[in-house]
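In what follows, a structure is listed as structure tokens, so that the remarks can point back to it.
Just one protein chain is left out here, and the rest sit where they should.
Take a look at chain A:
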């Protein structure tokens, strides 16, 4: 499935001392891993993660003050090799060895989804948090489109995806692994075949579903020495026939409704497809000031009824200073669509405030949804007869929820735009007229005129005049 996700540049900045984390730190270690997940539609998702930690001499000073928390979104950022190259340079092995060998730009930008991130945070080194290490985590997720790269086939291999294979681990890495998601297929070996066969597998619950991963450890010398390179391949023996990919429990959609250049409406649709569980969602909206929101028109309806949010925080915009900030906690009923809509008026900007491409429209950043989503594991009907009796006493286990943050699509809104060619013509014309007329008039008015005396002639003339004066004749 082509991932239709936004590509905003998202920046969460924590000014001042960082948050408290009580993980056991490791010093100067690089861990790298690649997770390959074949999606139900036949596309393949690949996620790289690189993590480095180092000690720092900075000392912690008390708790995080929320006053220092900043949130900023740049709704439009086109990713390209210019983003990738500096990102790769942060890696200890650059793209010379290890998993980063696979990061070849021309393949990575032939994908249908691309997400690239740099996370940096302080990590406490002991329980009292007296000293701090820093952690740098770089992630890159891409989704390879089966239609474009696979020519209709759903088989894949590292070479086909990245046009490279793995040869050696990064010498600096303490851990270098490739995980392949073989969740649905490994019960019987009929549906697919992974080559080389994995030595170990790993089970876990990820985003509410049970997953099984085949692990390939690059530090395991046997793995590479056999064939001098590692090209993981996956072949379908019987192609999967699920035409409809499973719908996630929480998804959202956002759009601008209405027409014309005066008013409009921002609508966000929140889908809860869980058959019987309702859950709350925290919705965070930042809307630029030039869309003047009418807060009294804020309506939230689910299943045709008014849905009253249990918490609303609204910070109005100030022209040219700060955007609107709207934060709401909304309970999504089970199996429902909740529509959050608010009307706005499009402001008329000053003519210098328009972007160089004003007719493209103005971007509105995506809304952010944070929710504890019920997991798929908990939603699956349990065979009560088979399971122990005490299970029914505690039907909701600890892993029944997982946290999820969702971004809706950014929006493109047209503002009333003047015909810029005309003002420019007028400006050019008036400037010329003013320059010519005003300049010459000013010149005329301010200049002082002196009648210049005709210069007395040269030496011969003076002599002649002297002689003439002696003679009593008027001079020349």
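One rule holds for everything that comes next: contacts are C-beta pairs under 8 Å (C-beta built on N, C-alpha and C of every residue); 3 or more make two chains touch, one makes a residue touch a chain; residues count from 1.
Criterion: contacts and distances are computed from a predicted model.
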item	value
Protein name, per the UniProt record, of whichever chain is missing from view ("Solanesyl diphosphate synthase", "AP-2 complex subunit alpha", "GPI-anchor transamidase component GPAA1" or "AP complex subunit beta")	"GPI-anchor transamidase component GPAA1"
Selected residue (touches chain absent from view) among A:204, A:306, A:357 or A:452	A:357
Chain not shown: contacting residue from A:54, A:109 or A:424	A:109
From A:117, A:412 or A:473, residue that would touch the chain that is not displayed	A:412
Among A:49, A:183, A:209 or A:253, the residue in touch with the chain that has been omitted	A:253
Residue ranges of chain A at the interface with the undisplayed chain	1-8, 76, 79, 109-114, 145, 147-148, 243, 253, 255-259, 261, 265, 267, 357-361, 363, 409-414, 417
